[in-house]
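Excluded from the complex is one protein chain; the other protein chains are retained at their positions.
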Amino acid sequence: MKNTNVKPAEGKLGILCVGLGAVSSTFITGVLMIRKGLGKPVGSITQLAKIRVGKGDDAAYKSISEIVSMPSLDDVVLGAWDIIPDNAFESSMKAEVLRDRDIYPVKEELEKITPMKGVYDPDYVKALDGTWTKDTKATRWELTRQVREDIQRFKQENGCDRVVVVWAASTEIYIPRDSEVHDSIETFEAAMKADDRSHISPSMCYAYAAIAEGAPFIMGAPNTCIDIPAMWQFAEKENVPIAGKDFKTGQTMMKTVLAAAFRTRMLGVNGWFSTNILGNRDGLVLDVPENFKTKEVSKLGVIDTILKGDEYPDLYSDIFHKVRINYYPPRNDDKEGWDNIDIFGWMGYPMQIKVDFLCRDSILAAPLLLDLALFGDLALRAGKSGIQTWLSFYLKSPMHDDGHCPVNDLFQQYTILKNAIREMGGYEADEEID
Amino acid sequence: MKNTNVKPAEGKLGILCVGLGAVSSTFITGVLMIRKGLGKPVGSITQLAKIRVGKGDDAAYKSISEIVSMPSLDDVVLGAWDIIPDNAFESSMKAEVLRDRDIYPVKEELEKITPMKGVYDPDYVKALDGTWTKDTKATRWELTRQVREDIQRFKQENGCDRVVVVWAASTEIYIPRDSEVHDSIETFEAAMKADDRSHISPSMCYAYAAIAEGAPFIMGAPNTCIDIPAMWQFAEKENVPIAGKDFKTGQTMMKTVLAAAFRTRMLGVNGWFSTNILGNRDGLVLDVPENFKTKEVSKLGVIDTILKGDEYPDLYSDIFHKVRINYYPPRNDDKEGWDNIDIFGWMGYPMQIKVDFLCRDSILAAPLLLDLALFGDLALRAGKSGIQTWLSFYLKSPMHDDGHCPVNDLFQQYTILKNAIREMGGYEADEEID
Amino acid sequence: MKNTNVKPAEGKLGILCVGLGAVSSTFITGVLMIRKGLGKPVGSITQLAKIRVGKGDDAAYKSISEIVSMPSLDDVVLGAWDIIPDNAFESSMKAEVLRDRDIYPVKEELEKITPMKGVYDPDYVKALDGTWTKDTKATRWELTRQVREDIQRFKQENGCDRVVVVWAASTEIYIPRDSEVHDSIETFEAAMKADDRSHISPSMCYAYAAIAEGAPFIMGAPNTCIDIPAMWQFAEKENVPIAGKDFKTGQTMMKTVLAAAFRTRMLGVNGWFSTNILGNRDGLVLDVPENFKTKEVSKLGVIDTILKGDEYPDLYSDIFHKVRINYYPPRNDDKEGWDNIDIFGWMGYPMQIKVDFLCRDSILAAPLLLDLALFGDLALRAGKSGIQTWLSFYLKSPMHDDGHCPVNDLFQQYTILKNAIREMGGYEADEEID
Partner (left out) sequence: MKNTNVKPAEGKLGILCVGLGAVSSTFITGVLMIRKGLGKPVGSITQLAKIRVGKGDDAAYKSISEIVSMPSLDDVVLGAWDIIPDNAFESSMKAEVLRDRDIYPVKEELEKITPMKGVYDPDYVKALDGTWTKDTKATRWELTRQVREDIQRFKQENGCDRVVVVWAASTEIYIPRDSEVHDSIETFEAAMKADDRSHISPSMCYAYAAIAEGAPFIMGAPNTCIDIPAMWQFAEKENVPIAGKDFKTGQTMMKTVLAAAFRTRMLGVNGWFSTNILGNRDGLVLDVPENFKTKEVSKLGVIDTILKGDEYPDLYSDIFHKVRINYYPPRNDDKEGWDNIDIFGWMGYPMQIKVDFLCRDSILAAPLLLDLALFGDLALRAGKSGIQTWLSFYLKSPMHDDGHCPVNDLFQQYTILKNAIREMGGYEADEEID
């Protein structure tokens, strides 16, 4: 490894999950099993991928940890908050994602991971009943203070050198960005102190607390949370990296692949119909039209930024794009995404592609959680702060400040990721994006 | 445009199609309609794409003809050989690919395009009955001579400056590469003269004739034809570019996209089942197990070179891959490819993706034919000779000499294509492949 | 043929379509082509099916017209109303359902079929702009009178002995059954006279006029129209048969087949997700949640009456059933229905069935229109009046009076149809329904 300005990954790294549900428990169980050699971290770039560094005769393929200093999974300490008191073993068993035989070998370790009490506001997660919560009458400011204490205590008790906080809980109801409250640190802090519950969501308490404690914060759901100027500024000010939002798992991941292919081949698109059926809490929340509205907006944008209708009006200026999410309890955590894509070729003649993706939300999300946590920590050690656009690869609606446009093409996002890693590793960021 | 070593595309360019069936007639009708502004060349990179040249502040997006000298479609002259005497109008009507309303506006021009008599050997295309053929008793060498005369006459009669020959006829039966016959120009020519029909296919007569006449030759089917050392050497010697083989249209194109996505995301693959139903002559030929064998071998290789099981044994070393082609007359030229892909994620948990591609062979192939012809001509003007690996983007089984490996990842192929164009345009070939 | 009480089908039969759009013009063009021997009435029971009559040694398979007196297609006269003035040729060409080559041979006849001016109320068909309408200020009662005059004039001018009226126009917005207006003839007529536009839809004017003129009326859309006691009573009183509602075409037809199969095999069902994409006016109307609500209610009921959750609680009492209709313009008249069905077998273990039906609304509806018109006329000649439940076979939401339950199982419906025909033909109605 070259000498770089990245601080070495020494000591223990705490990964604190907000929410100890299906995604978190699958992630945690997996990490413990992998440590014992009883599982493979499939889907994780940090653990498995090899990246080229150097060009021509100097080219070499190296794993991430050969390029920059990365913590071993043995140095990771796992923790969580939740609004119900199930420990990680109980949660894993209830989730029915992993088979019993993939949970029992680490039962004892899982039972020791009990959640800290969660910040709970029933107005933000209507389908959920919190029984293991911090005082619901406390102000947002007070709650944030308590979360900070939780982080401090966790670090101390577990001898952690650094901590990353990852939101892996349910989607909150939509709160639109409000320029008066959300656009500066001052107005934002004032609203927290005034306990302005309609503008300050529970997730914002965690995010603010994490940043205040110098812990990178990752938003895995489509919550507004850190996607506001106040948070961007606060993260910059505190020199803390943040990244979001919404883990890019199944259908959207495929979309950002297929759209890239059509554009590469100059095949036109005039319709894209995407429907999803899923039976977990995400499905329940997103089946409500109001909640889905924001998700829809960002989902629709995804293919536009890839296809560039402005540049190719004959091919992509008239796309009928529709995305539907349907709560469908028979499926539980399994998700099915069915896409019908109407493309056209030579002389405008129509063709159809149908993609049926029988995926598993938690199985796809767990390695993203791991990578985002480890890369969040890497960013911190590399002195990066604020929005980490190089992590867009993992995110459905990559955050960006007001002056920029997101990159959604999966392969371009991967190029950006690789360049960032090369650079942190002291190599040239030598790949062009198109 | 910069000054480069590429000769300008002056004068007329003849595009001679071997076979005036569905693909060729769709291509020809399309070109004529597009010239009149009655259609769009969807799917064609040469006509529609914009490529970045220069980096950083110097970056600019330009169409191909702004980067290197390319002929206008108005300067293209179209011709064909076939073994039945239908003219391009009759062929277009019979193919039932385009609607009447997209053929009639250029009826007169189409009727003027009558095929030259084809080289016919019933043993190579068993399902077909030739009625418009060169003397079937003539030796391969004599037939090659006649094809050369056809090319010369066509050039002269149409005032063509340059000619490209593209194979767009049926797949011939498989002939394995025979090192004694196919590995040197000398033995190959001797076999032609000795009329060795079991080693010299009709398509080889066209290819040899084209090269001898200085015309780039493109192999659009999986025929062995130019995929032998004798042809590589001959093309190098005559300074003629060749490219093949097999237009990369539907299912394989998708495969080279999806496999790239899985590898990027480090998602494992343990099964890939691909089945096709199609009712045209290709289907008939490929339904015969012996004929399909070669196609199968090359089709299977496609994903291996992308996924690299050697480098990622936990993810890609144990893939059960099966490809089936079924003759299914109810579909005619419409092709349906159904893929089931068994992938796995975190901890090895399985997920499934099913892709149903209702495509149209001729609609997908026509723009590839156009691009390959124009790029074949560009290569000639740029002084390139032999196998043109930079055109792999368009080909199912990209040809390569014995010392190299093909690139199958669609996006990597596109990068290679763009770099080649940049270079010919006097720019830096600045994109890395991974 | 046996002697029966059914009056013979002598003289001409007029079939008057309300709406001369895609369905009607496909139907009309088809009838004219079939008469000339240029097409086949595929999908039509009256024209193609053979039914067993008699049992054991007396069993014989006969076509419908061998069992009861049926008019020949040569004796059918075609007409229509519409709110735009396109004749049947123009409408057929615009619909893009049939190819030009299947329309031109009967162009002259089609051009003679010009629509009578339609009853138009923009509040009932919001997406449509009527330019060929009866006076929009006239009362419902006055409009009904005008429609009656239309029917009389059509009969006289065309020498028709009998007339049937079939609604084949767009779905109107939903009007709930209102017991004060819709439950008796008197209150209903009073509302028409008072021009109560919120309770009396345009379709009701046609239905009332038809019944008053002794013409059977068929409701091919899900409109409330004749599905109210006032109409049932009026039809009984005037001795006129009525039938409805909503042509049972694609997805629902399949549903009533598959549900029957699951129940027969005692396979459990715990989820049924149905989504549709279609681009015609039906799609536009039904994409609006309020309009879809009624359709949804009836669509959901379909499988319940087949599966009988009360009788088989372990198998069918907990089904999550969801139906979605999506307006998707790229498809025009082509409709795609995608169903995912979660079934379970031995020990409750889950399995999945996905059905993708790429159908064509007008192609499926045209033969239903023909059969319903001819059977409506048969019912009249057989002295049947009021709701014709034996025609449920053709209908998505079979009408039934308040004391009965609909039969939705396609095969049971067919048995009922056959029994009714047998009986009218003087044979025993000898098939049991289960």
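In order of appearance the chains are A, B and C, and numbering begins at 1 in each one.
In the analysis below, contacts are C-beta pairs under 8 Å (C-beta built on N, C-alpha and C of every residue); 3 or more make two chains touch, one makes a residue touch a chain.
Note that the structure is a prediction, hence the values are computed from the model and not measured.
From the options B:12, B:126, B:354 or B:400, the residue with contact to the unseen chain in the full assembly is B:354. Only one residue in the set C:35, C:52 or C:126 touches the chain that does not appear here, and it is C:52.
Interface residues of subunit A facing the missing partner chain: 99-101, 356. The omitted chain makes contact with subunit C at the following residues, 26-27, 30, 33-34, 39-45, 48-50, 52, 55, 61, 97-98, 102, 253-254, 257-258, 260-261, 264-268, 311-312, 314-315, 344-349, 351-360, 362-364, 366-367, 410-411, 414, 430-432, 434. Contact residues of subunit B toward the unshown chain are 270-271, 273, 275, 277, 320, 322, 324, 326, 328-331, 336, 338, 340, 342, 350, 354, 356.
In the analysis below, only the chains that are shown with their structure count from here on.
Both subunit A and subunit C derive from one sequence, and where they touch, over half of the residue numbers involved are common to the two copies.
Centres computed as Cα averages put subunit A at a distance of 51 Å from subunit C.
Among all residues of subunit B, those that touch two or more other chains are 356.
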